[in-house]
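Complex shown without one protein chain; remaining protein chains in place.
After this line comes subunit A, so read on.
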């Protein structure tokens, strides 16, 4: 039987993850809580707007209402790594080779491992950032599409056009697709080889959480009473195919999803705080958490795929261990 080790915090949890083996919880009030041989709290900002984990899993990057970008390492030491001035930091992304992307308003910046910063500007506000899995390439999400920028290599930026407001962006793990969430209840995708469009719509609510399955075969998403899981294993991606609907419930929307690091399994968090794990092949469900005080906002598996750190809007966070 899976077990839940609760951690009751006071405030909205924006991001729950692991730094190394240590569960961490980033709250909107600006504190980051660590479970490292006891409960420790670090004041990162007065007001935290976004958080992301570095690709090597060894640090947490946070952006604040104070316009600062900071990094927290596994030992609990924080350092400033960037600043956007008086605006709120609106988006963050972690890239290969230790690169960190951050943005505010119409400007994005990439801080490279050696501390140099590259600047990029768009004509409209940047809502989301993502790095390609290989090569230093940054994608922005903005009104009417997104743009792909080479960070260090020479090369013209490439515009990805699609009418409407795009609020977040992600590359597929093989780098072949770029997908965005939209202000409307839909996703949009581009196959980079030929810029073919993919429309993924039909959600009753905005998609706010998404996760690629192992090897990028599936893309799991929130925004419906089930996890909507789009097939990306064929050469045409999800075009012309129906998604899987996993963990369907009649009384609560899915608010957070995270795929297992190696198996075709997705952990699904709901608006009432419930968490299920569901296998893609037979849709078999395992209850991981009965429910809680608020919608699940964020979940991350540890590298081995045994534990899930989860956070909620109400602050009732914790760690689920599926080994029992």
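By definition in this document, a contact is a pair of C-beta atoms (placed from the backbone, for glycine too) under 8 Å apart; a residue touches a chain by one contact, two chains touch by 3 or more; residues count from 1.
Convention: contacts and distances are computed from a predicted model.
Chain not shown in the complex: UniProt lists it as "GTP-binding protein", one of "Acyl carrier protein", "Opine/polyamine ABC transporter, permease protein", "GTP-binding protein" or "Xanthine dehydrogenase subunit D". The chain omitted from view is touched by exactly one of A:86, A:235 or A:323, namely A:86.
Check A:20, A:164 or A:261 against the missing chain and you find that the one touching it is A:164.
From the set A:118, A:206 or A:249, the residue in touch with the chain omitted from the display is A:206, counting the whole complex. Which of A:11, A:57, A:291 or A:305 touches the hidden chain is settled by the complete complex: it is A:11. Although one chain is not displayed, its contacts with subunit A can still be listed: residues 11-12, 14, 28-29, 46-47, 49, 65, 86-88, 90, 105-106, 124-125, 127, 143, 163-165, 182-184, 205-206, 313.
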